[in-house]
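Each remark here refers to the structure printed beneath this line.
Complex shown without one protein chain; remaining protein chains in place.
Chain IDs A and B follow the sequence of writing; residue 1 opens each chain.
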Amino acid sequence: MSFSNLTRRGVIKTGAVAGAGLALPTYLSAAAHTGFTNAPTGDTVTLGFNVPQSGPYADEGADELRAFELAVEHLNGMGDGGMLNTFSSKELKGDGIMGKKVQFVTGDTQTKSDAARASAQSMIQKDGAIMISGGSSSGVAVAVQDLCQSAGVVFMAGLTHSNDTTGKDKKANGFRHFFNAYMSAAALAPVLKELYGEDRAAYHLTADYTWGWTQQESIQASTEALGWSTVNNVLTPLAATDFSSYIAPVLNSGADVLILNHYGGNMVNSLTNAVQFGLRDKQINGKNFEIVVPLYSELMAQGAGKNIAGIVGSQNWDWKLENEKGDRYKGTNAFVQSFGEKYGFPPSQAAQTCYAQTLLYADAVARAGSFNPCAVGEALADFEFDGLGNGPTLYRAGDHQCFKDVVVVRGKENPENEFDLVEIVEVTPTEQVSYDVDHPMFAGGDLGECNPGA
Amino acid sequence: MDAILLQLLNGLDKGSAYALIALGLTLIFGTLGVVNFAHGAIFMIGAFCAVTLSKLFNMSHKATEPTGTDFLGNPKFDDILYVVDWFGEDAGAWMVDWAVPLAILFAVPIMLAVGFIMERGLIKHFYKRPHADQILVTFGLAIVLQEVIKYFYGANPIPTPAPEAFRGSFDFGVLLGFDPNAVIYPYWRLIYFAFSALIIGGVFAFLQFTTFGMVVRAGMADRETVGLLGINIDKRFTIMFGIAAAVAGLAGVMYAPINSPNYHMGMDFLVLSFVVVVVGGMGSLPGAVLAGFLLGILESFASMNEIKNILPGIDQIIIYLVAIIILLTRPRGLMGRKGVMED
Partner (left out) sequence: MLALTKKDLSLLLVVAVITLAAPIILNPFPSGSGMSQFNAGYPDLMQRFVIYGIFAIGFNILFGLTGYLSFGHAAFLGVGSYSAVWMFKLLSLNVIPAIMLSVVVAGLFSVLIGYVSLRRSGIYFSILTLAFAQMSFNLAYSVLTPLTNGETGLQLSLNDPRILDGASAATYPNLFGAQMNDSTTIALGNWSFTFSVGYYLCAILLLLAFYISIRIFRSPFGMMLRAVKSNQQRMNYTGLNTRPYTLAAFVISGMYAGLAGGLLASMDPLAGADRMQWTASGEVVLMTILGGAGTLLGPVLGAGFIKYFENIFSKINEGVLQAWFAFMPDGLQDFFVAIIYPFVGKGWHLTLGLMFMLVVIFLPGGLVEGGQRIGRMFRRKSRSETPDGKTTPAE
């Protein structure tokens, strides 16, 4: 990869200027001489944290923001250092990033592509942010990732679970630490087999948009590989709030498992409705009727309350991981400790992924010795690390996806408090959730070349 | 057959929610002529009355002796509910369990007050203003109410379960000779249906059989003449506004166990309730109720797999499609009066 001006874009630009004579003279551009967008000039560096602060995911966004603030504190050498102490790479010394003090700006994605891009643009154009992170849905993640690619800054995705983020819509400047729909399905399959047997009939309710489809496709494939049959897959409108008309026919369909490919408010409502209909108390085909929610989150579990009792799903991380599953997940306790000390409750998986992403970015800059997005990208490519709470992890070069263990959880029957709603059933090891870069569910995209911008 | 029966039941249940919300809106919008974009927010506040009461009953203090350690390793103290302290173990547990039904009593005065304050403090000054100004001010109010709730309760949905006795579902199918599990329906939704029938009946009876109701109906038809007869119609309209808020608020209270309330649930229902009122016809209370049930039932049928397989995505648009068809074939909706909000 070349960092000189001889990139495709550079050549094109020169050509365009010479050809049309309409373009502004590029030599006037302030950032041109540094070789990349928003190169930090003073003794500070600015990161942009773009999270939902209004709309249904506002609480999740607030938790992400807490994690970002904590990460910045630790990078700048304040607080107890959190996961910096357990992180396998020791480049970060608590003196900011490459000696520059870390500053941050925040914005509201509103969980809308347009608003998220506007907010990210203002961070890039006005505040000079060199990296954008955060977000709580895949549509927004893909949209902002695309923007960062064309603006020439790094995007460290927050909570985004669709296969497309590092599949069909992957970009060279975008990186995802969070797991994805395929991994959820692969991690759940063996656990489902153990819990519910090989002879089951599944009924899918699927949110009618891209994430829902990839989730459904993934889980159908992996449950059918177990020997389960698929009775039906019903698409539900995103705007639906009452799922009764979709849930009512389930009991009489012959299915004995209901899989809810829903997230956020959709999931809270569909699960609440399903429990209202008494599905969990029924016996079908001589077996207990079961409900599965492939993607779990702490906030959704809170919203669904007692209804989550006994319901299985997957998570990227859980704050009890190190205590229950041992030293492999070191970093977890260090993070929970400093987050808990500061805010008074344990962090969510969204917080953990955002914290980890910030540290990973800072570390990549430090190892590369440059803020240039292309240098950062090279430093992250095939980077193997440990000590960030998920066990040994690989940032794969081919699609900028992290590969790590996936946690399978189940809603507790008698939760002790509102932060302790799930119990860890199993941790599915990395090998079982890995896939090839050109797996059909991830095909159709191209990372392209990294773009350092101006 | 059983599937159709099930969706009919479902439609009636959905429809009762739509009808109840639309009834409140049409009292304000169809009759007072105020485009009230804050109506969804009133529904939301109703649901949060249930949340608040349930939170109040769940207020607790710490036990004096620690019973273990929390996740940071600090000593942990058990929570002891105040209601248990005050009313004893059994009564306290009962109050926590029955918070939602009890919230009805709690919500009525609150919602009436909300309605009165809104009308006297704000809406009163906008009767003569253009509809555009009404939209702007009520939309602003809706945002403010919503943000205040978000500030205190967060953005996440808050689970507010129905009493233990009403959880689970009732097997209709067995009564009608179908197989078990063919036609089952949750108890709480059946209660919701009965409750809304009661409220709708109550509002109609009130308007139909009381002198107050007669005056209000006369006022809706011709406000000026009633005023000229020396009747203080303004005061009655204030009371109507309060009643409308109470109806929407009760719809919200009872809805809380069906879906966990969150701060923007009002906006989700806002557009829908306008569609229902207009399809029903401006200025017609029976129209709004009829349209509510009609749209609820059609929406339920549209989500049947058999129909979705023929017309994919039909459940996404059915309400709007029906609204267009009705408004094109019947110029003033189902039962609209001439001249109300037509210009």
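Observations, loosely collected:
Methods note: contacts are C-beta pairs under 8 Å (C-beta built on N, C-alpha and C of every residue); 3 or more make two chains touch, one makes a residue touch a chain.
As the structure is a computational prediction, the values presented were derived from the model and not from experiment.
In the complete assembly, the contact with the undisplayed chain comes from A:D146, out of A:D95, A:D146, A:E341 or A:D420.
Residue A:S122 is the one among A:N76, A:S122 or A:N233 that touches the chain missing from this view.
Only one of A:Y196, A:W211 or A:F289 touches the chain withheld from this view, namely A:W211. Among A:E60, A:D108 or A:E378, the one in contact with the hidden chain is A:D108. Mapped onto chain A, contacts with the missing chain fall at residues 8-9, 11-13, 15-17, 19-20, 22-26, 28-31, 53-54, 58, 61-62, 65, 104-108, 112-115, 117-119, 121-122, 125-126, 137-139, 142-143, 146-147, 150-151, 164, 169, 208-211, 235, 237-239, 445-446, 448. In the full complex, chain B makes contact with the omitted chain through residues 35, 122, 125, 129, 131-133, 135-137, 139-144, 146-148, 151, 267, 271, 274-275, 278-279, 282, 312-313, 316-317, 320-321, 323-324, 327-328, 331-333, 341-343.
Rule of thumb we're sticking to: only the chains that are shown with their structure count from here on.
Of all residues in chain A, only 54-60, 62, 208, 232, 234-237, 239, 241-242, 244-246, 248-249, 251-252, 265, 268-269, 272-273, 276-278, 281-282, 284, 299, 302-307, 319-320, 336-337, 340-341, 346, 419-420 touch chain B in the complex they form.
Listed in rising order, the residues of chain B touching chain A in the complex are 2-3, 6-7, 9-11, 13-14, 17, 71-72, 150, 154-159, 161, 167-169, 179, 181-186, 188-189, 258-260, 262, 264-265, 268-269, 299-300, 303-305, 308, 312-313, 315-316.
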